[in-house]
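Shown here: the complex without one of its protein chains, the others still in place.
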Amino acid sequence: MTTLTDTEPKTPDLKTARGARRLVRGPRAGRQLHGGKWTYVALVLVTVMSLFPLVWTAIAASRSNSRLAETPPPLWFGGNLFKNLEFAWHEANMGTALLNTLVVAGTVSIGTVLFSTLAGFAFAKLRFRFKNLLLLLVIGTMMVPPQLSVVPLYMLIAELHWTDQLQAVILPTLVTAFGVFFMRQYLLQALPTELIEAARVDGASSIRIVWHIVFPAARPAMAVLGMLTFVQAWNDFFWPIIALTSSGNPTVQVALTGLAQGFDPDQSVIMAGALLGTLPLLIAFLVFGKQIVGGIMQGAVKG
Amino acid sequence: MASESRTAAPSPTGEGAAPRPEDTPPKSDARRRERRSRRYRLDVKWSPYAYIAPFFLFFAAFGLFPLLYTGWASLHRVELTAPTDMEWAGLHNYSRLLSDEFFWNALKNTFTIGIISTVPQLLMALGIAHLLNYRLRGSMFYRVAALTPYATSVAAATLVFALLFGRDYGMINWGLGLIGIDNIDWQTGDWTSQIAVSSIVIWRWTGYNALIYLAAMQSISHDLYESAALDGASRWRQFIHVTLPQLRPTILFTCVVSTIGAVQLFGEPLLFSGSGATGGANHQYQTLGLYLYEQGWVNLHLGRASAIAWAMFLILLLIGAVNWLIARRLRKSEGDS
């Protein structure tokens, strides 16, 4: 997490005195030169580009359909936001959808993190037959396009009577090859083999090793993987729109797609739906932004 | 899981738990040690399988089975109207792909959209990472801001962009109108539609990649810059000769991830058109993923769709193999220097 500390200069003089900063922060941070005026200009531009479509979603959601079909397009908020939000909420079954998505994304995240850590640990540190073959299989799995499995998967869940039920979208995504690979790469470096061997010599069972050594060592990566998986599961769209229906038991993306493809809803209502579906993650990003950014960066170095 | 906890429950603790009272006689102690060592051997041998079992169980049910089934279906003539009614077709579904101009069109589109979306995205990410690597006031704000598009779903992002790219009343055409450019039909044009679709991908992923680059940049040792500076290298030359080579593995990683994403591109072109899976009147932004969807779910030809799916899979494996070769090359050249 060293990368995070440079956001908060501790004392004013450090901001100006480069030499002093180097002493305090060590050689790593010393490279960091002060950004010039143009750096800020460029970054503000990047920020505007990143945020504008989201802000405009809110603007569009606060207008009427006919106002969106005028030139120039609206650049500021109008008075229809709550009307549109309410309409989208009811029309798209958004309450159920948000709750469902929370359940799905939560379960999938926990499952993925748990199973990936276990498998990643085994692949990183344990010895067993067919290990390399199986690892190759895991990596090969990453290449499988999700479209490939849709039809047989659909027939499978239809056979199990799971259509329109949440387990139809939870179970097929409960493990990911990426997660296993990610945890393996992390544990390969973060978990000293001697530690495990020492524990073995002490007679610790492997379940104790997992609980007392592997999980603590893997915690940062587990957090990152959990976060990545949660965002991914929240935004997953290809499989859910096939397995679920918007009027039955939708997730947010299913509800949103249904809303967008419906014949009735106005453009402004669709934007209101998009806003509703995105808002929870946006709020999470605002609150935990620092941790999320730190997590992604940390995961990046190790993975 | 049950078997696992059974082996684990009676096992002694690592921190040397207090001996149980009935275990005091030395004879039973020896037997216990033997039992323990047998259990230990069993544990070492079988626990790895227990750890990977959940993954492979789920994978077998929801990954491997569909994969094999699709492979089997791709060798048949089979329609969605009767999915169990298969008629053997050998490699016909594959051989016809060679002369299927819609397949080649989709492949070409996947490729061009992949280029248009990946190259600027990674270049911009590199630039943004470079900017963020400066010492900045409020740098966390810029980082979080750059990452927010990542929180937006494909569906939400595409719906907004489709509106922004509207022909008659879209914000982008209005802006272009201000500087004297006539309305562009972002849906209909070959290049314009591909640019529009790519811009959604670029918007969503640039910030994420920038953070990954930034992390890699920050782990570059300062000594390298110091000695380059001593040699009189300018900041730009430092970037070219120190930063970029050090980032090579990371760049390769992001290239591979983006390429996989590009080959599988589906949601953006599907929702950008608003209806149907043709990817525009001229199939101008129909990607492989979308063509597969059209064959399977619109035209109802499961066999043909399965063949396309497997073709995609093979393309991805090819990319993976190329990546592996490059990575090995890189590692070797690093070892040499």
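Before moving on, here are some points about what is shown:
By written order: A and B. Residues from 1 in each chain.
By definition in this document, a contact is a pair of C-beta atoms (placed from the backbone, for glycine too) under 8 Å apart; a residue touches a chain by one contact, two chains touch by 3 or more.
Convention: contacts and distances are computed from a predicted model.
In the listed set "Dehydratase", "Extracellular solute-binding protein", "3-oxoacyl-[acyl-carrier-protein] synthase 1" or "Cell division protein", the entry agreeing with the UniProt name of the missing subunit chain is "Extracellular solute-binding protein". Note on the chain not shown: across the whole complex it touches A, B.
Touching the chain that is not shown, out of A:83, A:131, A:212 or A:290: A:131 (per the contact rule at the top). Among the residues A:96, A:232, A:261 or A:291, only A:261 touches the chain that is left out of the figure. Residues of chain A in touch with the missing chain: 65-66, 68-70, 127, 129, 131-132, 135, 139, 151, 154-155, 158-165, 167, 171, 185, 188, 241-242, 245-248, 258-259, 261-264, 266-267, 270.
Across the interface with the omitted chain, chain B contributes residues 1-3, 45-46, 49-50, 53, 57, 60-61, 77, 79-84, 100-102, 162-163, 166-169, 185, 187-189, 249, 252-253, 256, 274-276, 278, 281-283, 294, 296-301, 303-304, 323, 327, 331.
Here is the rule we use: only the chains that are shown with their structure count from here on.
The touching residues of chain B, counted against chain A in their complex, run 4-5, 7-8, 11-16, 36, 40, 43-45, 47-49, 51-52, 54-56, 58-59, 61-63, 65-67, 69-70, 73, 80, 83, 127-128, 131-136, 138-157, 159-161, 163-164, 168-171, 174, 177, 203, 207-208, 211-212, 214-216, 218-223, 225, 250, 253, 260, 263-264, 266-267, 271, 274-275, 289, 292-293, 296, 302, 305-306, 309-310, 312-313, 316-317, 319-320.
Note for the complex: chain A touches chain B at residues 2-4, 6-7, 21, 27-28, 30-36, 39-40, 42-43, 46-47, 49-51, 53-54, 56-57, 60, 68-73, 114-116, 118-119, 121-123, 126-128, 131, 134, 138-153, 155-156, 171-172, 174-175, 177, 180, 199-200, 202-210, 212, 231, 234-235, 237-238, 252-253, 256-257, 260-261, 267, 270-271, 274-275, 277-278, 281-282, 284-286, 289-290, 292-293, 296-298, 300-301, 303.
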